[in-house]
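Reviewing the structure listed below.
Just one protein chain is left out here, and the rest sit where they should.
Right, chain A next:
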Amino acid sequence: MCDQTFLVNVFGSCDKCFKQRALRPVFKKSQQLSYCSTCAEIMATDGLHENETLASLKSEAESLKGKLEEERAKLHDVELHQVAERVEALGQFVMKTRRTLKGHGNKVLCMDWCKDKRRIVSSSQDGKVIVWDSFTTNKEHAVTMPCTWVMACAYAPSGCAIACGGLDNKCSVYPLTFDKNESMAAKKKSVAMHTNYLSACSFTNSDMQILTASGDGTCALWDVESGQLLQSFHGHGADVLCLDLAPSETGNTFVSGGCDKKSMVWDMRSGQCVQAFETHESDVNSVRYYPSGDAFASGSDDATCRLYDLRADREVAIYSKESIIFGASSVDFSLSGRLLFAGYNDYTINVWDVLKGARVSILFGHENRVSTLRVSPDGTAFCSGSWDHTLRVWA
């Protein structure tokens, strides 16, 4: 005689249809519920349905991307270097280090120029943020952040404040004061709050709004005075590493680049992604608009810099050389947009002819990777910061 096992059924009201049935335990998102057999069946097939939808969505996305590339290619009737053939080649190019700023005790991670064309703010791994008059090389202010790896810093348009942040997941604004009795840390204002490290920050056209990019995959726009989140930008599939505001009087857009190899252009007002480009083969470390605002350049770990045109909606140039193996960490244009300066992880700075696509010059000097590079507001020089603890101004 065989044993018969009886399934002990609990009778009660089903958690889904509320009918009085024999219930069985069911797990949904690690929460235990009791469903009747009919509802349990439905849930099982729902799961299947969701998986099918995921696969079909993915293939739909892929085919749309393919179609998009086709459309973009239709209007591509000429290459940049072909158009640039009638432009005269650049002559001998000489740029030297004109100032070396020593004072950071560890890797310099980020820097920004003040609108007065000579002051800069720089931040480093040891938490120090220093404001320099780089013309005289004097340090004017110094703040120690409560965290290490201060990866982002920015100068306010008025010149009266700086913003910085990093592994503390926040962006803080410090008003600059010369009053010896006041410590800058006392007046610090915590503006942005992310759920992962802060990778980039920038003031918009005034001291009152800050745009941030974070390792949590989002960008956000904040009101400085209240710390209120005005708009958030979702869409990157991984850490966002850089951002740049468009130089436009009428528009409200900015571009961001991330570890998902994408560069995305956003509308600040609606929070929507307006355009996206995915041609890099590795993380996009730096993005910068062309001075006219119609294009932007990006530097990536795949050792290339690329130029994307916003009206043509496509990549229009690649700046690469077989001998350049290390990733580009930071890019910026000269004032006329003819030259693209790019700092690389192999300690060098390469200068590219934007129109002809050729490398104009290679600058040596830093003793560790170049982490940040910005051209001064009036285009007279550019400043590079490096993991060798120094900043250099080149002209």
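By definition in this document, a contact is a pair of C-beta atoms (placed from the backbone, for glycine too) under 8 Å apart; a residue touches a chain by one contact, two chains touch by 3 or more; residues count from 1.
By our rule, contacts and distances are computed from a predicted model.
In the listed set "SUMO-activating enzyme subunit", "Regulator of G protein signaling 11", "ATP synthase subunit b" or "Dynein, cytoplasmic 1, intermediate chain 2b", the entry agreeing with the UniProt name of the missing subunit chain is "Regulator of G protein signaling 11".
For the options A:V10, A:A89 or A:L335, the residue in contact with the chain missing from this view is A:L335. Looking at A:C17, A:A89, A:A185 or A:I325, the residue that reaches the missing chain in the full complex is A:I325.
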